[in-house]
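Just passing along the structure, written as structure tokens.
One chain of protein is taken out of this complex; the other chains stay put.
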Amino acid sequence: MQPTGLVTLTTDFGQFDGYAAVLKGVILTINPQAQPLDFTHQIEPQNVAQAAYLLHTGYRYFPSGSVHLIVVDPGVGSDRKAIALATPEYAFVAPDNGVLTYVWDAAVARWGRDKLTLVELDNPRWWRPDISTTFHGRDIFAPVAAHLAAGVNITELGRPLDELVRLPLKQPAQRPDGRWEGHIVHVDRFGNCITSFTREFLNDVGSDESIEVHILDQRINNICRTYGDSEWGMVMALIGSSGRLELAVRNGNAAQLLGVGVGDSLRISTRQKSGR
Amino acid sequence: MQPTGLVTLTTDFGQFDGYAAVLKGVILTINPQAQPLDFTHQIEPQNVAQAAYLLHTGYRYFPSGSVHLIVVDPGVGSDRKAIALATPEYAFVAPDNGVLTYVWDAAVARWGRDKLTLVELDNPRWWRPDISTTFHGRDIFAPVAAHLAAGVNITELGRPLDELVRLPLKQPAQRPDGRWEGHIVHVDRFGNCITSFTREFLNDVGSDESIEVHILDQRINNICRTYGDSEWGMVMALIGSSGRLELAVRNGNAAQLLGVGVGDSLRISTRQKSGR
Partner (left out) sequence: MQPTGLVTLTTDFGQFDGYAAVLKGVILTINPQAQPLDFTHQIEPQNVAQAAYLLHTGYRYFPSGSVHLIVVDPGVGSDRKAIALATPEYAFVAPDNGVLTYVWDAAVARWGRDKLTLVELDNPRWWRPDISTTFHGRDIFAPVAAHLAAGVNITELGRPLDELVRLPLKQPAQRPDGRWEGHIVHVDRFGNCITSFTREFLNDVGSDESIEVHILDQRINNICRTYGDSEWGMVMALIGSSGRLELAVRNGNAAQLLGVGVGDSLRISTRQKSGR
């Protein structure tokens, strides 16, 4: 990976306390050519799974050569590792707590394990001189990201690792009645409920427009192409911009209307498409 | 317009999901020299009128040559047009849903219609290769803004348009009792209630300090020059930083104190200034 200087930041710091800004200050102090850019700081405190999912939906839209810095770190100061991962396109710096699960899977699928470099950040040469026990984002992760963005080779950051900590990702499962059960992985600002059913999965099980969605005691067969295709106030299902089945309400909030949230299950029944 | 690379972003995406960051990633991927800059991402979901007003209050403070990108797009995926507007100072990229109403009026007034270029974004050459049905911000608007900021001529983006969609802007109206009726167009973070009465309007009707404001059953004749001129806890009226009459409370929240919000009406009675 040839760094461009761009460093994206994904944290659960919010934007009130100045913690996120301090990461940028540290990066620019080490590497004045760096270009820090907020991905999100609104991850719920300590919600590693949420950070993992959101990072996954966005990182690929940044220029090749970007460094993605993630600091959602409930284990700060414990013996959880700090890691960096480089693919031929991007580098990632994060605590080893599962936050790179989706990224890792996608990278292995795309490039093969051999093309990836995974290291433990155990070389203090690239850290700030004083390491606090509670803010490794400032003292370890941001400095390392700054150095990576300046061209330091990932292999200099620490010893190679074979694998990283993974979150258990629940895949859709078929039930005795033939329906597939999945769950809501994210509710976005608009109340759109994004599910664990990917476009690829729906294609594989032989359906896309021809499905019915069951959630709580509701049946949704209002399958749309875009938000504007539905009547107002009616829950629709569509493939959203992240390539996943989502439940939405035109100019409304599906999560509120349905009374559902992240983790809630839903089922789809598929019908074979008729002929060609 | 000679672009500087600056691209401001106005959306209803919030800053949680990474959607706003993805716009910047897309822009920087196409145009690494671009300088994306958040104007606001806190527009209420689908509130085109709010975006139109806020954009209007702020765009002129950016360097000449800035591209203003607006993605508040309830009609995404429908047949609403995507447009770009260039004035001799700025370019604007937005859905054609009225969000440029104030900007257009101001540009026509300042430069004349002949100096403005308005096009429909119908040339896919400047878009991302895959266009989703639900996120044209990422797939169409941001790429076009990136190209404009890189110097692509607006006329290459698509066919010329004569006009754009306009929001109906309610102007102050005189009532039988001689009072002028207007409304609250915006409530800001401080609870200041900004109204449809502009400084120019108040000058035209022959008043400024010499007015009384009536809202709900309250009469406000505490007309001030700045917030600190009023006693604490007392609603004042003043010409705010956007050049409009606003209701405010020193170190307090006028909207909460009065129990009013956007769209609520107020009336002013004017007294002719006495002689010279």
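Per-chain residue numbering starts at 1, and chain names A and B are given in the order in which the chains are listed.
Basically, a contact is a pair of C-beta atoms (placed from the backbone, for glycine too) under 8 Å apart; a residue touches a chain by one contact, two chains touch by 3 or more.
None of these values were measured; they are calculated from a predicted model.
Novice: For a quick check of understanding: of B:Tyr19, B:Phe39 or B:Tyr102, which residue touches the chain that isn't displayed?
Specialist: Counting the whole complex, the residue in contact with the absent chain is B:Phe39.
Novice: Could you list which residues of subunit B touch the chain missing from the display?
Specialist: Touching the missing chain: residues 4, 6, 8, 10, 15, 37-42, 54-55, 57-58, 61-64, 66, 186, 188-190, 225-229, 238-241, 250-251, 253.
Novice: Footprint of the hidden chain on subunit A, which residues?
Specialist: Residues 12-19, 21-22, 24-26, 28-29, 32, 45-46, 74-78, 132-135, 138 of subunit A touch the chain absent from view.
The definition used in the following text is that only the chains that are shown with their structure count from here on.
Novice: Hey, how far is the Cα centre of subunit A from the one of subunit B, in Å?
Specialist: 33
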